[in-house]
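Omission of a single protein chain aside, the complex is shown with its protein chains in their original locations.
Here is chain A:
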Amino acid sequence: MSSETAMATGQRTRGLAPFLRSQMRNIAPFLTLIFLSGFFAFASPSFATLDNLGNILTQVSVTGIIAVGLTFVILCAEIDLSIASIANVTGIAVAYFTLQESYVNIANIPLPGAVAIILSLLLCALLGLVNALGLTVIGIPSFIMTLAMMQIAAGISALLVRGQIAYKVPSLITTLGSGSIGGIPWIVIVAAIMLLAGHLVLTYTRFGRYVYMVGGNREAAEYSGLNVKLILGAVMVISAVCAGIGGMLGVAHFGSAQQNEFDTYLLDSIAAVVVGGTSLFGGRGGIGNTIVGLFVLGVLNNGLDHVNIDSFLKILIRGLILLAALVINVYAQRLREKAAE
């Protein structure tokens, strides 16, 4: 018993340094954000303005909506590479079900706005369900399954628009995507609500706990009698639906629906989640981390436009920042495992 008591007191008197080390995954992204903001504020007078904060928020909104679902997936130690394609096909679908101007040369099916929205949501949920079944029932690794889905969704998009561009979407979507209320863009509000909802689900519901437990130790979750496949399937559907909502609002935000419109959002969403400090090994992190990650990316993208820098160099800088975040992510996991031993 004596060794156990020693261990207990050891735990209580562990001090600040080990605590900080175990919290590194939360602290590091935050420090990065403060550093980047400080740097750009110092380097450019136009960066630290209220107007520009609004710009940053608007710029990260679509990524934020998509990243909500992806956070669930990565918390389960899975990945979803089909989010950008599913966003694209859902955005195209909602336009496909809306009456377009006569000069748009797409053989589409105009339906009432509400029906168009519901059908589009069903479409992305269905694609997510296919991901879920492939992962859980057939046992295809999510990396490969969603890679296939990426192609499938891109294929459906191509068939629907056939190289053309559609412009009209239901008025509700137009409002939420490009309108604003009291000076605040609706899309920012939607992103905030979805992030908040994601946070509440992960923190306060039984399902959220299961997500963390499945990600933390899948074997143990199964030995605890959890329906691991059901939980994994659910997060894949959540991910696809979040991507779909992001896609619909994105189409309204950009003002058009076309092929390959969302390609950059795959990397951006994964980057936001991982840069924020959610563990790629599952079980650690959450929406709070994703929000910090979104701001890091948003500040970086926006800030680089404010400083006088070779625009081709920006791509390289983004890549390097991502790499640094990955190193921290893996390193933080190791530190934590050490602390737990």
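By our rule, a contact is a pair of C-beta atoms (placed from the backbone, for glycine too) under 8 Å apart; a residue touches a chain by one contact, two chains touch by 3 or more; residues count from 1.
Just so it is clear, contacts and distances are computed from a predicted model.
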item	value
Undepicted complex member, UniProt protein name, chosen from "Sugar ABC transporter ATP-binding protein", "Altronate dehydratase small subunit", "ParA family protein" or "Glycine/D-amino acid oxidase-like deaminating enzyme"	"Sugar ABC transporter ATP-binding protein"
Hidden-chain contact residue, picked from the options A:226, A:280 or A:321	A:226
Candidates A:19, A:143, A:204 or A:331 - the one touching the absent chain	A:204
Missing-chain contacts mapped onto chain A	1, 3-5, 7-8, 11, 204-206, 208-210, 212-213, 216-217, 219-230, 283-284, 336-337, 340-341
